[in-house]
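Before any comments, here is the structure.
Every protein chain but one is kept in place in this view of the complex.
Order as written gives the chain letters A and B; numbering starts at 1 within each chain.
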Amino acid sequence: MNFFRYLSSRWDDLLELGLAHVGITVLAVLIATVLGVGLGMLVYRNPRARQFVIGTTSVFLTIPSLALFGLFISWMGVGTTPVVVALVMYSLLPIVANTIVGLRQVDPAIVESAQGMGLTRVQRLWRIELPLAWPVVLTGMRVATLITLGIAAIGAYISGPGLGNEIFAGLSRISSPNALNQVLGGTLGVVVLAILFDMFYVLLKRLTTSRGIR
Amino acid sequence: MTIAVEQLDVGLRRRTALGWLVTPAVLVAVLVALWLIVAGRQLDSIEERRVNLAFIGVAAMEHLTLTAVSTLLVLVIAIPLGVLLTRPSARRITGPALAVFNVGQAIPSIGLLVILAIVWDVGFWPAVVALVAYSALPVLRNTMVGIQQVDESVVESGRGMGLSRLQVLTRIELPLAVPVILTGLRTALVINVGTATIAALVNAGGFGGIIITGLVQNRQLVTLVGSVLTAVLALAIDYLGRVAEEVLRPRGL
Partner (left out) sequence: MTDTPPIKIRLDKLVKRFPGQARPAVEELSLEIPEGEILILVGPSGCGKTTTMKMINRLIEPTSGRILLDDEDVTHGDPDKLRRRIGYVIQQIGLFPHQTIAQNIATVPGLLGWSKERIAARVDELIGLVGMDPADYRDRYPKQLSGGQRQRIGVARAMSADPDVMLMDEPFGAIDPITRDRLQNEFLRLQAEIKKTIVFVTHDIDEAIKMGDRIAILREGSQIAQFDTPERILVNPADEFVSDFIGRGASLKRLSLSRVRDIEPSTWPTVTVGDDPAVARRTLEETDRGSLLVLDEHGAPRSWVTAEHLQRSSGIDGGLPVATVGSAATLSDTLNEMLTARYSTAVVVDDTGRYTGVVDIDTINEAIRGMRSAERERQRSSLAKGAAT
C-alpha cells in the first residue's frame, strides 16, 4: 500500500500513539527537570559533589537502554513504569550538567552585589542566579527531550506506550506488505514530534528569558 | 543523542592516578558478583544455552565487531566531512548541512534499524549503516567545533610564517582540535555500543540478543546476565575511550 494512503487510513491510531508518546516524554522530562535542577542547585558550588553527581548521571547515560530496561523489569515488571524510570535517568545528565554550567556562569559580581544588598541564600538562588542560568538549563531540557523521544520508542519493546509500538509491530510482521508503512509511520511520527518539541522550546525560550539577557 | 553536554566545562578536576583505577575495579567487582549469582543457580536448558562462556564470548565478539567497524567508518567519513565543512568555501552549505544532520538526529535508532532491515536486509551490514548514520553527528559537530575554536591568532601567525592553508590545517588546526575530536569519537563509541545492543532485534547479534532471549522466553536470569554484561561492556568501552583521550592528548594542551 502506498504510504500516504496508509497514513490517511490509520491517522487516528497514529495520533493516539503520538499523544501517548508525548505524554511519557513530557512526564519523564518534567520529573528529570525537577530532580536535575534541584540536584544542580545543591552541588554546583562543591567540586567533589559536582564530580560525583556528573559521574553518576553519565554512567546512566552510558548504559544502553535495552540493558537498563532488562535490569528494571525484574523489579518493576513491564509497561510504563520501567520506561519512565529509565527515561528520567537518561534525562538527568543533560539537565544537571547544564544547570551546573548555567549557575557557574553567572557573573560573581552580580551574586556579590545581591548578597551585599541583603538577599538571603534562597532569594539569591531563586531571583537572581536561576533566572540568569535559565537559558542554559532550557538547552539541557531540549537535549533531554530529544534523547527521551528516541528511547521511548525502544521502550515499546517492553510494553511501553507510544509510537515505538508501530515500529515493533512492523518488525514482527516484517515480511508483510504493510510492515514498512507501519515502521515508517512510527519513525516519522517521532521525527515530527522532535521537530514540534524543538519549536516549542524555541518559543519557550523567547517567552521565559528576560529581555535584558537575550 | 548529542554531545553538547560533553563539551560543557563543568569544572571537574583531572583524575588522579587512583581515580583511574576506580572504574575498572568496580566493573570487575560487578562481573564477579554476576558470576557468583549464576554459579549458585541451577540452570535449565534454555538458560544454559545462553548463559555459558562460549556463547557469551561469541556474543561479545559480535557486539564489539559491530561497534568497532561502525566507529571506524564514522571516523573515516565524519572527520574529513567535518574538516571540509569548516573551510571557507563551504560556508554556505554548512548551515543547511547541519540542519539536515540535526533533523537526522531526531530519527529514533530503532526506527532506522528496522527500516533498513525491511528495505535492505537483516544482519550485520544494514546495522552498520544505521549505527554510522546515528553516531556521525557528534563526531561531525565536534570536529567542526574543535577546528573553529582554535585561537585565531595562532592560525594567523601560522599563515604569517608562510604556511599554506593545508599546512596550517594539518600542523596547527587539527592537532589543536584533537582533544575535542577525541571526545566526539568516544561519544560515538558509546552511542554505537548502545545502538548495537538494539541491533540484535534485527539479527545483528551481540549482547542484546541475550537480553531479548531472556525477555522473550521469560527467563529473568538470562535477562539479568544480558543486561549486566551489556552495561559492563558499555562502561568498559567508555572507560577505555577516556583513557585513550587522555593518552592521545597532545602535550601542552
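The rule is short, and it goes like this: a contact is a pair of C-beta atoms (placed from the backbone, for glycine too) under 8 Å apart; a residue touches a chain by one contact, two chains touch by 3 or more.
These numbers come from a predicted model, not from an experiment.
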Going by the contact rule already stated, which one of A:I31, A:I128 or A:V192 would touch the omitted chain in the full complex? A:I128
Pick out the residues on subunit A that sit against the missing chain. 107, 109-120, 123, 128, 131-132, 209-213
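Assume only the chains that are shown with their structure count from here on.
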Subunit B contact footprint on subunit A (complex, rising order): 47, 50-51, 54, 59, 61-71, 73-74, 93-94, 97-98, 100-101, 104, 139-140, 143, 146-147, 149-150, 153-154, 157-158, 164, 167-168, 170-171, 174, 179-180, 183-184, 186-187, 190-191, 194-195
Mind listing the subunit B positions that touch subunit A in their complex? 1-2, 4-5, 8-13, 103, 105-112, 114-115, 117-119, 122, 190, 193-195, 197-198, 200-202, 207-208, 211-212, 214-215, 220, 223-224, 226-228, 230-231, 234-235, 238
